[in-house]
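Structure below; questions to follow.
All protein chains but one are shown in place.
Chain nomenclature is as follows: A and B, assigned in order of appearance, with residue numbering initiated at 1 for each chain independently.
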Amino acid sequence: MATEQNSVSEKQKGTWERPSTFYNKYTKYALYVIIIGFFAWSFIGTGFDVERILQGYGELTPVIGIAWPPNFEDRFLSLYFQGIYESVGMAFLATIGGVLISIPFAFMGARNIAPRPLYYFARGIFVSTRSFHNLIVGIVFVTAVGTGAFAGILTFMFSTLGYWAKLMAEDIEDIAGNKLDSIRAVGASPLQILIYAVVPQVMPRAVGLTIYRWDSNIRGSIIIGIVGAGGIGLTLINSYRRYEYDVTLAILLIIIAIVLVGEVASAYIRGKVQ
Amino acid sequence: MLSINNLKKTYSTGDEALKGVSLEISGNEQVAIIGPSGAGKSTLVQCINRLTEPTEGDVYLGDRELTKLNKSELRKARRRIGMIFQEYNLIDRLTVMENTLSGRLGYVSTWDAFRRNFPEEDIKYAYETLDLVGMEEFADDRADELSGGQRQRVGIARALLQRPDILLADEPTSSLDPETSRIVMELLGDIAERENIPILINIHEVHLAEEHVDRIIGLTKGEVVFDGPVEELDEESKDVIYRGEQIPDDAADMAHSQATVGSDVTDDMTERTDA
Partner (left out) sequence: MSLKSRSEWQRFEGRQKWIRILSSLSVLAALFIFWETMDVRVSYFADAPVHLYDLFSRMYPPDMSVLPNLIGPTIETFHMSLLATGFAFIFSIPTAILAAENLSPNDVTYGLGKLIISTCRSVHDIIWALIFVLILGPGALAGILGMGMKSIGFIGKFFAEEIEEIDRNTTKAVRATGANSALIMIYGIVPQIKAAFVGLTVYRWDVNIRAATIVGLVGAGGIGVQLDQAMGFLYWGEVLTILIVIFVLVVISEVVSAYLREKTR
């Protein structure tokens, strides 16, 4: 936008200032000062006490001694495998279950289809799902239904609800515009419209989104065990609390390996699909 | 003023874009280079300020030889050469004024440029130049808010801010509609006359060249096949230049050759030219 920052007289004087996004350049400098101030405050506030860090470091050598070498003994390997199996299973079941319960919510969250109160209710649910980190949701479920895979499944059903339903609702809002008119014009009933026009339109997106959520849920389910919700994360945190650091390290390495391999695999698949 | 001797350019692909081009431009001549796509026109122009590195040959600007200069000397030399591009090449997110002033980047210190501290006289000159090209009211607008013709005019202003000894224009009108093209060509001609500097325009549309310059150079397959005053450019010479290919003279031809004109410009993207 052209601003009148440089008046005619200034042009004659030969002065010019760069227009700024902010109200004026003083606001900009003030903002910079505030931001730097925050950083400085944070730096001091967290107490970067070098001495304390070194002291902490010294306390750790015994930890490293226990942790290394990582424990890949046979009796633990089956435990690890069980943990991974449980994580994958949790993610799978949670994705399917999550998508199923999301379907009605997706319609509820579409402004042009749903009645107002339902719309706000659905949108409210979407917001709350996103506000809390998976781990926190996991804690709540673990406390409610006990430790184990079931809590994990509930956690990821909840989070799938927030993402899948929200994105699909937006998709539905997009198509439920004029495209529906042509089908309406032939005299179809609302349900027919839904099945014939809306569903096919959103199907590819729905499938893609489900796969994306599954991928996301797997990564999440690997660590959700940290709060007790089953999977290999639970094995991890248990070993940590029992000071069995060699097991902990082994699991950490396994987790890193799984995630890296998963990344490579999905990049490869994505490349092929394109 | 500008003297090119036996300039050759062979790309790493083996493509011989320039096979020994020699020409001289003096005083305040207005010269256009025409020729079919892939003839090497763009390569020639970009070799002058070494945005593309020539393989062999000399380029003299005044009494300074350009091809053997080291980095810092080259930068100093480039200041004296104003360049106008086909795609305008403005800095999109910056304002018209900043783009215009960027013509002085070869003259101000890095710190001053970073702080946007340009000398008073440059700022005054910037406003004057913007007025000259008709863009003064847009001084504080972002470059990406402008139309093609407007952007090109800012590009011209930027080149002028360098107070150059010569103006080079690399297909300045190819991305513009016919009416705007005419305006830009007229502007270029007026400016070259005002500043009393030579101008070398690489141009696609022959009729625009004929209407706005004094001298025509015809380039085909990397060689100069015509060099003379515009009056001497007749049907026969055009045939020689375009060698049976359709002479681009109307919109349909422009569109057709547009598709192939990219080739000699994108080649130098793969070259790691000096920064």
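The definition used in the following text is that a residue touches a chain if its C-beta (ideal position, glycine included) is under 8 Å from a C-beta of that chain, and two chains touch if they have at least 3 such contacts.
Model, not experiment: these values are computed from the prediction.
Considering the complete complex, the chain that is not shown touches A, B.
For the chain left out of this panel, the touching residue among A:I84, A:I125, A:A149 or A:V198 is A:A149. For the options A:Y26, A:F39 or A:Y120, the residue in contact with the chain missing from this view is A:F39. Against the chain not shown here, chain B presents residues 49, 51, 72, 75-81, 83, 85, 87, 89-94, 102-107, 110, 113-114, 155, 158, 162, 269, 275.
Considering the complete assembly, chain A touches the hidden chain via residues 21-22, 38-39, 41-43, 45-48, 53, 56-57, 59-60, 63-64, 67, 85-86, 89-90, 92-93, 96, 131-133, 135-136, 139-141, 143-145, 148-150, 153-154, 219, 222-223, 226-227, 236-237, 240, 245, 248-249, 252, 255-256, 259-260, 262-263.
Just so we're on the same page, only the chains that are shown with their structure count from here on.
Chain A and chain B have CA centres that are 51 Å apart.
Only residues 95, 97-98, 101, 116, 118-121, 123-124, 126-127, 137-141 of chain B touch chain A when the two sit together in their complex. The residues of chain A lying in touch with chain B in their complex are 1-3, 5-6, 11-19.
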